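Notes follow once the structure below has been shown.
With one protein chain held back, the other chains of the complex are shown just where they sit.
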Amino acid sequence: MSIDAHILKPLDFFADFNQQELEECAAALKPRTVKAGEIIIKRGTPALTFFIILSGTYEVDFEKDRSIVLEKKGEVMGWSTVVHPFHYIGTVKASVEGEVLEISSRDFFELIQGDNALGEKIMKKIDAIASERRTIAAGSQ
Amino acid sequence: MELFLQFISNTGFFLAEYRNFVMIGIGSLFVYLAIAKEYEPLLLLPIGFGVLIGNIPFFKGFGLGIYEQNSVLHYLYFGVTTGVYPSIVFLGLGAMTDFSSLLARPKLMLLGAAAQTGIWATLLSAMALGFTSKEAASIAIIGGADGPTSIFLTAKLAPHLIGPIAIAAYSYMALIPIIQPPIMRLLTSREERLIRMPEPRPVSKKEVMIFPVVGLFLCCFLAPASIPLLGPFFFGNIMKESGVVDRLANTARTAVIDTATIFLGLTVGASTQGDVFLNAKSVGIFLLGAVAFSIATASGVIFAKIMNLFMKEKINPLLGAAGVSAVPGSAREVHLVGLKEDPTNFLLMHAMACNSSGVIGSAVCAGILWSFMM
Partner (left out) sequence: MYGLEAISANNGWAMAITGPLIVMSGLTILALIISQLHKIVAIFDKKPDSATQSAVEDKISVPKILPDNILETADIYQALIDKLEQPFELKALYRIAEQNDFPHPILTVGRFRVAGILVPEGEGLFVWKR
């Protein structure tokens, strides 16, 4: 089941998207409820889905005991789906019940097929987030 | 008692032979690969389940089988034998494709043309292996890496081979992540894989709207036999880009294409029966399919390298591999191989341009092959 574009509008990730772009993204994203304690991403497994937080708190554990907590609405998880290294570099566990939006890599590439510019825009944004997280994972911060 | 024995003799258990069980095993494998491994599930699941349905033994003459007149499956199979389903799939494909990357960098269209070399090389190979010219053409089109095109041409030229050719085509499309990357790495140096493509220029709405009209006229005047594929394809695209029939475009790329895909896959699978599939010809088709895919990938990459000899602004030769028509699978593989060399080098948009061009190229090739065989 897809969502309404207005749900995406207030999210940071989509702040600079126009209405048509929001509608295209909304058609591709699927909402999912996450239970407390559920592991939605396992480190080392192939990255096939990425997630955007709508609610809840998520602990991300990287290698060498480094971790961060993501709870801000609009934060992205599982960005390795579209950028290097294509396998998850952290394990994501929900601390409390929450809701996320998910999109598989297959659906993401179909989105790009239908709108190349939108796809590139999303990928560049994800890459910026990925650079930051890789730095944390490597322990430079 | 006699009635009971008669009933038993009409059951599938009584009528089954070894070929039924082998095909049921193959169908089960496809279903497993589609669900558990997610290998091209949109096609492998209907095809796999169709194989299961089509290979359940039954008493002939009661209008049950796909090849029997007046059977439900036969009526559904009509869309395959007449080429209706592939046309409808192309309508949906056109309605979901954005050509702006291709319009921003028209040179990439040549890579889509070059990648179709796999078709022609396979044509010669198939003829050399003893296939008739029509059979060879149907096998060769596997090199276009486009399932609907393969089914369309095979339905016209060699309908008895629809099953093995469709299964070969979709199997190799699912194996793109295994077939393409080694070929790409073998034929390119690290320096070439690191080539960055310049940012594409902005493309106006008018250009994307004019393109399907220009493309339709040019391609279909050149190869009128490709009208059943490219006509709906460009129609779907202009519906998408015009902005005045969004509801129709949306229906075309969702409900319509999904309906056609369901019945296409199911009936192609059901038509794939043991006596057609389990023979030396099928083995030959599968081997030639691998040859076709590999040559298509290699020729696209090599052509890009040749283009670079004459161009100041180099093209990343990995993009040549995206000239095969498997959208968006091969574009994704090119993107992934490029990112592995340089995590900041995004080739995806450019690869999509080559991919879209490959769809047009393979449909034109199908039209040309069909007209050669007329």
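Each chain gets a letter, A and B, in the order it is written, and its residues are counted from 1.
Assume a residue touches a chain if its C-beta (ideal position, glycine included) is under 8 Å from a C-beta of that chain, and two chains touch if they have at least 3 such contacts.
What you see is a predicted model; the values in this text were computed from it and never measured.
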Omitted-chain contact residue, chosen from B:L124, B:I178, B:A255 or B:M311: B:L124
Among B:L103, B:I151 or B:A252, the residue in touch with the chain that has been omitted: B:L103
Contacting the left-out chain in the complete assembly, out of A:R32, A:R66 or A:K125: A:K125
Omitted-chain contact residue, chosen from B:L5, B:V72 or B:V214: B:V214
Where the missing chain touches chain A, by residue: 12, 15-19, 21, 117, 121, 124-125, 127-128, 131-132
Missing-partner contacts on chain B, residue numbers: 102-103, 106-107, 109-110, 112-114, 116-117, 119-121, 123-124, 127-130, 132-133, 136, 199, 201-204, 206-207, 210-211, 214-215, 218-219, 222-223, 357, 360-361, 364-365, 368-369, 372
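Methods note: only the chains that are shown with their structure count from here on.
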For the chain A and chain B complex, residues of the former touching the latter: 48, 83-84, 86, 105-106, 109-110, 112-117, 119-120, 123-124, 127
Parts of chain B lying in touch with chain A, wherever the complex brings them together: 38, 96-98, 100-101, 240, 253, 327-328, 331-332, 336, 339-340, 343-344, 346, 348-349, 352-353, 355
